[in-house]
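Shown here: the complex without one of its protein chains, the others still in place.
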Amino acid sequence: MVAAEAPLSAPLEVGFDYTRSLGPVLSRFVTALRDRRVEGVRGSDGRVHVPPVEYDPVTGQPLSEPVEVGTEGTVVTWSWMADPLEGQPLAHPFAWALVRLDGADTALLHAVDAGSTAAMRTGMRVRIRWAEQTVGHIRDIACFEPVDAASPEVPAVARPEATAEPVTMITTPVHLHYRHSASLEESRYLRGLAEGRLLGQRCPECAKVYIPPRGACPTDGVPTREEVELADTGTVTTFCIVNVPFLGQRITPPYVSAYVLLDGADIPLMHLVLGCAADEVRMGMRVKAQWRPREEWDTTLRNIDHFRPTGEPDAPFESYAEYL
Amino acid sequence: MSGFPEVAVVGFGQSPQVRETTGTTNGVEMLVPVFQRLLADTGLSRREVGFWCSGSSDYLAGRAFSFVTAVDAIGALPPIAESHVEGDAAWALYEAWLKIRMGEADTALVYGFGKSSAGDLRRVLALQLDPYLVAPLWPDSVSIAALQARVGIEAGLWSEKEMAEVAARSRADGATNPHAQLREPLDPAGLLDTPYLADPLRAHDCAPITDGAAAIVLAAGHRAAELCERPAWITGLEHRVDSPVLGARDLGRAPSAGAAAAAAGTDGVQVAELATPFTSQELLLRRELGLADDVAVNPSGGPLCGNPMFAGGLVRIGEAAARVMSGQAGKVLAHASNGPLLQQNLICVMEGR
Partner (left out) sequence: MAAALAAVLGTGQTKHTSKRTDVSMAGLCREAIDRALADAQVGWDEVDAVVLGKAPDLFEGVMMPELVLADAIGATGKPLLRVHTAGSVGGSTGVVAASLVQAGVHRRVLAVAFEKQSESNAMWALSIAVPFSMPVNAGAGGYFAPHVRSYIRRSGAPDHIGAMVAVKDRRNGARNPYAHLHQPDITLESVLSSTMLWDPIRYDETCPSSDGACAVLIGDEAAADAALADGRQPAWIRGTVMRTEPTVAVGRNHANPQAGRDAAAALWAKAGITDPLAEIDVAEIYVPFSWFEPMWLENLGFVPAGEGWKLTESGGTELGGRLPVNPSGGVLSSNPIGASGLLRFAEAAMQVMGRAGDHQVSDARTALGHAYGGGSQFFAMWVVGSEKPGVRR
């Protein structure tokens, strides 16, 4: 029996550069930002919303009347970011603030490059520091700075032609970092794989053998701790031939994605079948694991590169029909 | 409206609140012992439960459909009546309450779970903000809460000293809660000398990062007495949501909490369990709900002693219900929240009889 140790974990990166369409109101706002101007929108009650909102917070009515506001404003409240996180406006300590721009009735959330908390106070005056390159994005405002700050020399940038296309989309990268843990049972199964062993787990109540193990027996809701060593031979219950390329794909199509019911297991596991033409794979085909070289083994089912046909006669349909 | 059955909380169970569970983001490992204990305590069998409902978040797990594997903890064969909310499990309790009221079930088991330690919670919660103009700046949850704290301080609604007192009181109470994550008391004297975490918030003003799970059993009138000696009858269950626009709201207020409380009827509550992961938010909510000075707030220690995300509101309901079920209190309220700065709020009022 594989010794019980701490659960295995590995990084899980989840990220995408989302492409967002803005709709008319927000499009107008970011287009103005590109032009180094700020336009809010007038609400049902006459309030000027900056940032703009598409639908009035009180009446729910669609809003559309643009109102240009100033590029200077007043800090309504602030907090201090001592240790900036990935993706935030500045890499050195800064203040988060709600800033009410001159002419607006609501406040915009952004960063203030104040240098220290001593320079921050509610009611202080700040102005926009524009990004060197403005593209039509909230980050065209690089941050705010105190109005009395000495402004670095910024070459005057010619405003884009009035006929330039409005900005209708923004791209927002969202990249998150997680630590994914396997359960204790799954960790034992994975450590077994690292030794070239296939360890199933039996439920104490229904006595069925699961591989890979689930968090608990799905039928009885209890942990499946009893280990059962399984052979690396089995039967293809059903399968498909994957022809479609997709983002993040790791195996080159066409390939056979199959459910393999290992001898002694009560649920099939998903893997590849190679070693014959894809269209020769059949339901009921007998297969055996083709392991990678031992020195490449790790705590993963990928130690098995694929399953290949053994050449034995197919298993009769009745022997695996209940596992479909 | 008459004619619909009354609903009571008849059981509450929770996992230990820990900084990091050895379990997975599926929640199964945290939930299995909770279910076993809860079902044993109530005498209900798994197959008798009429409806199951959970609350959790894919973004906590870093995976789409992360709530699906949690169903393994139930043993859902034969198939069950089950649903899920992407948010605090208090709203799953609401959905279960509806099912019982309309006669679809006479018992329900509600559960919530969250493994915050798997990711960077402070950063992930930035994704609850406007995706076009706010989230791309990645304003983290602590910084946002700090903005709100300052609004109240400068308006004279609360002070840093009062915030520190909330922290000290909570931690003293947490010491008596065997499930709490933080159980060492804080010395109130030195708290204001500690450095700011996000000026004006200090570390003691903020809930810890917690992994945990919780579950509650609800029962319709006729069944409640069979399952529990002293059911906590739900006499008010209301929730509302406020506008998401941070710059257009009065951050010193949580109008949706006040409206939910008014509709639920909170007069005379003796205990209030509030899902306020920041000390300033407790002070805000006390004022918003009009709680009398003698109401015991978060006698469990509250979120400041352990804050399992997406189960937190359910824990508040359970802790408040437990005071009724043990005979310690006659009328209690529990609060739950979703979103930044108390944007969405639920109030559950329960009474003993």
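Going by the order they are written in, the chains are A and B; count residues from 1 in each one.
Just so it is clear, a contact is a pair of C-beta atoms (placed from the backbone, for glycine too) under 8 Å apart; a residue touches a chain by one contact, two chains touch by 3 or more.
Just so it is clear, the structure is predicted and the values come from calculations on it, not from any experiment.
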### Summary
Only one of B:His84, B:Arg122, B:Arg150 or B:Arg253 touches the unshown chain, namely B:His84
### Sole residue of B:Pro16, B:Pro188, B:Gly265 or B:Gly339 that reaches the chain not shown, by the stated touch rule
B:Gly339
### Query
Hey, which of B:Glu29, B:Asp173 or B:Asp242 is the one touching the hidden chain?
B:Asp242
### Residue of A:Ser64, A:Ser116, A:Gln249 or A:Thr310 in touch with the missing chain, whole complex considered
A:Gln249
### Summary
Had the left-out chain been drawn, it would touch chain B at residues 1, 3-5, 52, 57-59, 63-65, 67-69, 71-72, 76-87, 91, 94-95, 97-99, 101-104, 124-125, 127-132, 135, 238-245, 255-256, 259, 338-340, 343-344
### Task
Could you please point out the chain A residues that touch the chain left off the display?
8-12, 14, 16, 18-23, 26, 53-60, 62, 168-169, 172, 174, 180, 182, 186, 190, 206, 208, 210, 214, 218-219, 237-244, 246-251, 257-259, 266-267, 270-272, 278-279, 283, 299-302, 304, 317, 321-324
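FYI, only the chains that are shown with their structure count from here on.
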## Note on the structure
Distance between the CA centroids of chain A and chain B (whole Å) is 26
#### Entry: Contact footprint of chain A on chain B as seen in their complex
22-26, 28-29, 32, 35-36, 46, 59, 61-63, 69-77, 117-120, 122-124, 127, 130-140, 143-144, 146-151, 154, 196-201, 243, 245-248, 251
### Message
Which stretch or stretches of chain A touch chain B in the complex?
### Response
6-7, 12, 14, 18, 20, 22, 26, 29, 47, 49-51, 53, 57, 76-82, 85-89, 96-98, 100, 106-111, 117, 122, 137-139, 170, 172, 174, 176-184, 186, 214-223
